[in-house]
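Partial view: only certain chains, each at its native spot in the assembly.
Going in written order, the chains are labelled A and B, and every chain counts its residues from 1.
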Amino acid sequence: MSTSNAESLVYEAASPIASAPSFPLDQWYVAALGWELKEKPVGRTLLNKPVVLFRTADGQVAALENRCCHRALPLSNGTLEERGVRCGYHGLLFNGDGNCVEIPGQDKIPSKAKVPAYHVREQDQIVWVWFGSEAHPEPTCEPPAYDVHSSGKYLFGGDVYHYDAPYQLIHDNLLDLSHLGYVHLRTIGGNASIHMNAQMKIESDDTTVRVVRHMPNSVPPPTYTAAYPFKGNVDRWQEIEFHVSHLQIWTGAVDVNTDAMDDPERGGFHMRGFHGVTPETESSSHYFWTMATNPVSDPEATKIKVIEQTILTFDEDKEVIEAQYQNMCRFGTRPMVDIHVDVGANRARKIIEQIRHSTC
Amino acid sequence: MSTSNAESLVYEAASPIASAPSFPLDQWYVAALGWELKEKPVGRTLLNKPVVLFRTADGQVAALENRCCHRALPLSNGTLEERGVRCGYHGLLFNGDGNCVEIPGQDKIPSKAKVPAYHVREQDQIVWVWFGSEAHPEPTCEPPAYDVHSSGKYLFGGDVYHYDAPYQLIHDNLLDLSHLGYVHLRTIGGNASIHMNAQMKIESDDTTVRVVRHMPNSVPPPTYTAAYPFKGNVDRWQEIEFHVSHLQIWTGAVDVNTDAMDDPERGGFHMRGFHGVTPETESSSHYFWTMATNPVSDPEATKIKVIEQTILTFDEDKEVIEAQYQNMCRFGTRPMVDIHVDVGANRARKIIEQIRHSTC
């Protein structure tokens, strides 16, 4: 990993932000949060492919092309049965492999009666899909684990947001938490200068970027004080870990001078965010998020508060990012001026650029 | 007429469903239901032509190009007077032939001050329009009669629906009532296997298709039992008659073994549907329908119930067909797999294909 501090990179040239980016294909992308797949099939376009997601009787998740091979109705308009999904028009029944297993009123099932099935895997309550490039139609690795959901140490909740903006603008936003001071004044932000002047360290390799920001002896923001009984000022950290299809952000604080900020076993108040960013199309995205927290007293109420604050915060981000993208479309390709906070985001863009070209 | 039963045609090749079909021109198409034309002009695009429809003082219907020749305001934004329709901008008045008969404040009316008029005819409370091809600008026949509306034997009601889908998808839907089991579970459908296993007979010639389905000794669906005092199981029939611009569907049932199902004078409960399917554009349609019924007791209340159920049913169809069309657009041209229920619809598509090419 190469390590550098932000100052030396302030004037690093901005990577061009293409208005119609395509995406790395040989990746596991988030297709759904596990609890979305219950009694109804879910229709969702992922990487330009319309997909129907559902859970079969044995609890396995399945992902098929969202088009009945008979008359093209979306299978997500149908209903779930023990053997699979039944089309809501003429009742053809498809199993999790995409094979038609029943045509009502007809004995023989033509061999052509099937729909494409995609590689899909559920892990720690996250449902991942692999579409793959022509070179790698089969997954080359296991989907990522995320034990925050399964360790039992945290309470969490989450949701999926639809963005009218390309996925990389969401990466940019998450990799640069300095925007907290301006976008999120009312919630997790607090004092702007704290964020802009945070101590920042950035590391990266071929597929990840890690941005660590420390804000020692700072005033805790509204969300923190609402959720945890801090005595006064806090030592606050933000650890952002970028992977090609998702980010993990571990933020939190301890009372001033009580624990080392870079100790993974540190105490205090923690918010651990999972952020799955999956392109819907070149110009729109799905943003799957969960927020986990470690309450000390009144845990359920605290969790609800944290989730409420998180929703407010992510609503603010969505508003800014969609306004940004609309304006980029309005103005077309135009150079951008980089500032010190862009280093992490620019590295992530380079990683994606390289992966995209290496799979072409 | 060639007659065949469905089984031998199960694997008949599907006619390709073009995403942007055009339409047979030398036909009478439904432009309005008679009672729509009252105190206000009606603007409607029919076969890509924006038309204003209205009734003149003598009760005759008129159809003009929906554009004032002065400054292009739709005439449907204007008001009706004894002599015709008056533009809502500067008050030019046009009669039913499209001639300007008054320019307020100006004595001389330029010879160019007129708008195109179309052939329009009202028959049995249905308003028909003929646009014609270049070869046949004048109608080559009379508009269809529909004495169900005028015989006095039935009570009826109806409405017009706008579809974001091409007209032929509505034909497909109406010609294959096997979808009742999956789309209309709550209303006229009832048990799915009854529909899929119905006895079916199909006849066709150069301009019509007739699909007859018999469901002897079957459980009557909710709409039927709500409207008629059946004693138990029924002998149920569906007779679908396709014409190029409209369909007639005569469905009903008698108590088991009380009347021949193919006797036009049979008793029992009847629902007689008129279905005018008029292209608005290549990708959208107007669907004019009426539903007539023959109540034995409490006739007005029964009719209201039948119309309510029909509305629920047609709302369900619209939802499915528009979802189907959206998905066809999403996926582009792709082969479809035919099943046994498609025979009638496929013949109708062939008829339209032949007529379209013979008028080209």
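Simple rule for what comes next: contacts are C-beta pairs under 8 Å (C-beta built on N, C-alpha and C of every residue); 3 or more make two chains touch, one makes a residue touch a chain.
In this text, all values refer to a predicted model and were calculated from it rather than measured experimentally.
K.L.:
If you could, jot down how many copies the complete complex is built from here, 2 of which are displayed.
P.N.:
Total copy number for the complex in this file: 3.
In this text, only the chains that are shown with their structure count from here on.
K.L.:
With chain centres taken as the means of their Cα atoms, state the distance from chain A to chain B in Å.
P.N.:
Centres of chain A and chain B (C-alpha means) sit 48 Å apart.
K.L.:
If you look only at chain B, which of its residues touch chain A in the complex?
P.N.:
For chain B paired with chain A, touching residues are 10-11, 172, 176, 178-179, 181-183, 192-193, 195-197, 320, 323-324, 326-328, 330-331, 334-341.
K.L.:
Show me the residue ranges of chain A that touch chain B in the complex, using the header's touch definition.
P.N.:
50, 66-67, 69-74, 77, 86-92, 103-106, 108, 110, 112-113
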